[in-house]
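A single protein chain has been removed from this complex, and every other one stays in its place.
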Amino acid sequence: MYSFKNDYSEGAHPRILQALIESNLVQEDGYGGDWFTQRAIGLLKEKMGRSDIDIHLLSGGTQTNLTAISAFLRPHEAAIAASTGHIQTHETGAIEATGHKIISVESDNGKLNPSQIKAVLDLHTDEHMVKPKLVYISNTTEVGSIYSKSELTNLRDFCQEHNLLLYMDGARLGSALTSDENDLKLSDLPALVDAFYIGGTKNGALLGEALVICLDSLKEEFRFHLKQKGALLAKGRLLGIQFCELFRDDLFFELAQHANKMAAILRKECSEANFSFLSHSPSNQIFPIMPDSLIAELQKDYSFIVWEKIDSTHSAIRLVTSWATKEEEVRAFVEDMKKQIQ
Amino acid sequence: MYSFKNDYSEGAHPRILQALIESNLVQEDGYGGDWFTQRAIGLLKEKMGRSDIDIHLLSGGTQTNLTAISAFLRPHEAAIAASTGHIQTHETGAIEATGHKIISVESDNGKLNPSQIKAVLDLHTDEHMVKPKLVYISNTTEVGSIYSKSELTNLRDFCQEHNLLLYMDGARLGSALTSDENDLKLSDLPALVDAFYIGGTKNGALLGEALVICLDSLKEEFRFHLKQKGALLAKGRLLGIQFCELFRDDLFFELAQHANKMAAILRKECSEANFSFLSHSPSNQIFPIMPDSLIAELQKDYSFIVWEKIDSTHSAIRLVTSWATKEEEVRAFVEDMKKQIQ
Amino acid sequence: MYSFKNDYSEGAHPRILQALIESNLVQEDGYGGDWFTQRAIGLLKEKMGRSDIDIHLLSGGTQTNLTAISAFLRPHEAAIAASTGHIQTHETGAIEATGHKIISVESDNGKLNPSQIKAVLDLHTDEHMVKPKLVYISNTTEVGSIYSKSELTNLRDFCQEHNLLLYMDGARLGSALTSDENDLKLSDLPALVDAFYIGGTKNGALLGEALVICLDSLKEEFRFHLKQKGALLAKGRLLGIQFCELFRDDLFFELAQHANKMAAILRKECSEANFSFLSHSPSNQIFPIMPDSLIAELQKDYSFIVWEKIDSTHSAIRLVTSWATKEEEVRAFVEDMKKQIQ
Partner (left out) sequence: MYSFKNDYSEGAHPRILQALIESNLVQEDGYGGDWFTQRAIGLLKEKMGRSDIDIHLLSGGTQTNLTAISAFLRPHEAAIAASTGHIQTHETGAIEATGHKIISVESDNGKLNPSQIKAVLDLHTDEHMVKPKLVYISNTTEVGSIYSKSELTNLRDFCQEHNLLLYMDGARLGSALTSDENDLKLSDLPALVDAFYIGGTKNGALLGEALVICLDSLKEEFRFHLKQKGALLAKGRLLGIQFCELFRDDLFFELAQHANKMAAILRKECSEANFSFLSHSPSNQIFPIMPDSLIAELQKDYSFIVWEKIDSTHSAIRLVTSWATKEEEVRAFVEDMKKQIQ
């Protein structure tokens, strides 16, 4: 049984484990005051060519989202998110638990655009309603789509004009930035969003997300929020060592590229088999729509999520690849699929 | 410069890293649905001889405290803690951030007893005040003291009589249970407290705390709270693998014993040098009171925390040992100390 | 300029002011411990023929909703509301500020039915999502519609089957219960919902809502929540005196009947003028759709809210009547309207 269920089925890239071993008995200060964390932050700043950004390393995506968003907003302010946004659907009300409403916007491709946000602003006109303040986007989105540079620039311009914060959830940012269709660079992001995070967990780390705060006013006293939300690991080195390893060369991007390449094979073959897709997803998650009978057959040897019922005989499935996905397993899946549909 | 600053200065015990390597490419379900987490939970239940407890693996102490306490209390209910309690002093208001007051009780040894709690109950008599509902204790405490079985039994009896929950923060439970003065067993705890956690981070793991919920009414739907508070790691295996390794034999206890043994050397030598101590701490943290001049000398070669000014020429310092503390460094510290005070 | 903007434009029914004057210098205990509050609660229980319900008097609708809902839910539980529901749209995120998500359900008549709720339950299947727990409905709804006894019974049955709480916002319950189309009695409600409130502010009181808690498990220690949320008035007598006056005979219902009667005149005349309505609202709020030019003319002499743009030349307006609405003003409005459309 091979799994295409997600991109966190395995442990970590071997280089990361090696780095943990090599550093293991070095004594370091706790809570991110260690050398490795500082170096990881330095490496990330170099990669982005920016010294004026603040970077914090956290353990997971939900933790990062809730810590950042609750720190950035005043009590009456709300986040705007696509109806598919992770904070809206799959974080058990984590943002609301910190006191903030999420205004959900219907979106058919997982993305937000200025006109959708404008419609929200037009409806929220006085103090009987929350004040929309932060726009939450994901890249890649939860349905595998990505933002182009011009889309993101438009969003940034709109948000600046309307005094909105723009926050990007980058749980799968590696896959987005190495997509064949991508025209964004990591170093573009600090100028385009007010804060974002670079996901490590889904791209080869044991755990870890690097939150980048670009807007000065959001930086102040952020470590208090980390501690308050339980996000300050005693052995912060664990995160530092991993991000050092991912960014001391291009490992982070290479791992994402591999995931994308594996997904591309699946996409191409599904496409050639005349399956349509739930969304346009040039990244490491694809959502082919297949006959339920085929799905049942494939489930005998592969695990993946049946994402959504399409009609009485078809469903969309989600296939996710990762840095660890083996090409031979991808090929085997394709072969098995082809066999079934001959 | 050798550090006695804390028990999380190094990485993890080598067996833990080895276990991570061996399991690295096994595919597992996410969010604690993996084999390792299930096995770790099984091992812990076996160690305690109890199948009727729920166990969840989390990343850190503050996270565990805030997730558990906010799940256990209704909005108007409060926790009672010693004035030195970690939730009261060093978690940046994490409990209050979930909506709950902490009622602080002055304590000179870091512990709580029934009469102190009774005094709190006597003061909280109507709906203009919060309702005291949960008693938070730590073992070891923040000043290194430990609870005896009879002390804990008395607390348990009092709490049951008064419909209070008893919660134990076990960030350093290993050190407590292997203290020379301890008469508690891990397997005693489910009958004595309503919930507690077994600290991994400070006893040889990279990170990880095992929360044990003993009282049935507190178990329900706890995973929702884990997710909401950002405590559900995608690669939950990381926690499972570590707790498997710590508890598949007696590694957890051996590591704590080593830490205690190292502290015992320091305690004995400080005592023989006629230094008094801030607290009676038969565990891996000791708080000797030394002349400031000596402290200044020692700080040239060792790092540790100057805990509290005692008088114009003396301070208490905190020396912490761990599974990783090297006996030769302890001996060197002692020699250097002796040299200075000759 | 006569106002049809809302049902809280005037002070209180004269009998209420008279009651305040008569009781003014009687000394009473604070915080609802006064004789009047106890008598008001007694009168309400008599009206409903129930001694096993708990009643609390609060100041306003948002306060009542947030105090009740946050007391009823555990942190991971969510409320389900129609997309037009007051807690979803017009309470500035008050529910979210207490930590709870609202799951919004599209509804074209302001009401919820079991199949809509079933769809929500079907989507919320695990701990990565909030747990839907409380169904929030309003009667009358925010668009003036009302629940029939069979609709409410169906909802109640569904909620009981699915372990959901059913909560009714009765800010305009008087208007609902005295609607020509209504078949519910006040005394039916305790058997049909788990908690609800009887709105005084919009039905002749200076301020005041009577929260009725029917389900035993929701009653416990509710006064703590009142106090914590700032809802316990020092001079609780102010609420007690008013509810005594509203319910010592049928004043409450008579006032609502008057409001409905005034709305009925407007409805009939708009209808005869061939205006359609945004919603079917047999209560004290009506939403006729008129040419913008007519609206502009009417706005010269009357104030009301332009509710929603319908097309390039038409809008729906909201006309609200109350206990204080004068029939001659209603007639004048009708005459002016007719003049304009001749």
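Should a chain be cited, it is by its letter among A, B and C, assigned in written order, with residues numbered from 1 in that chain.
Please note the rule applied: a residue touches a chain if its C-beta (ideal position, glycine included) is under 8 Å from a C-beta of that chain, and two chains touch if they have at least 3 such contacts.
Here the structure is a predicted model, which is why all the values come from computation and not from measurement.
Asker: In the intact complex, which of the depicted chains does the undisplayed chain touch?
Answerer: Missing chain, whole complex, touching shown chains: A, B, C.
Asker: Using the touch definition up top, pick the residue from B:His100, B:Arg172, B:Arg267 or B:Arg318 that touches the left-out chain.
Answerer: Of the candidates B:His100, B:Arg172, B:Arg267 or B:Arg318, B:His100 is in touch with the missing chain.
Asker: Considering the complete complex, identify which of C:Leu232, C:Ala259 or C:Ala316 is in touch with the unshown chain.
Answerer: C:Leu232
Asker: So which of B:Ala68, B:Ala81 or B:Val130 would be touching the chain we can't see?
Answerer: Here the residue in touch with the unshown chain is B:Val130.
Asker: Which residue numbers on subunit C touch the omitted chain?
Answerer: Answer for subunit C: residues 2-3, 5-6, 8-12, 14, 17, 20-21, 23-30, 59-67, 91-94, 97-98, 201-202, 206-207, 224, 227-235, 237-238, 324 touch the chain left out.
Asker: Going by the touch rule given at the top, which residues of subunit B touch the chain that is not shown?
Answerer: Within subunit B, the residues that touch the unshown chain are 75-76, 78, 89-93, 96-102, 104, 127-130.
Asker: Could you list which residues of subunit A touch the chain missing from the display?
Answerer: Within subunit A, the residues that touch the unshown chain are 31, 70-71, 74-76, 98-99, 127-128, 130-131, 221, 223-228, 232.
What we mean here is this: only the chains that are shown with their structure count from here on.
Asker: So which chain is farthest from subunit B, going by the mean of the CA atoms in each chain?
Answerer: Relative to subunit B, the chain whose C-alpha centre sits farthest away is C.
Asker: Determine the chain that sits nearest the middle of the structure, using the mean of its CA atoms as its centre.
Answerer: Centre-most chain by C-alpha means: A.
Asker: Since subunit B and subunit C are copies that touch, just let me know if over half of their interface numbering is common to both, same, or not, different.
Answerer: same
Asker: Counting only Cα atoms for the centres, state how far subunit A is from subunit B in Å.
Answerer: The separation of the two C-alpha centroids amounts to 33 Å.
Asker: Per the centroid of Cα atoms for each chain, what is the distance between subunit B and subunit C, given in Å?
Answerer: 51
Asker: When you check subunit A against every other chain, which residues touch at least two of them?
Answerer: Within subunit A, residues 91-93, 97-98 contact more than one other chain.
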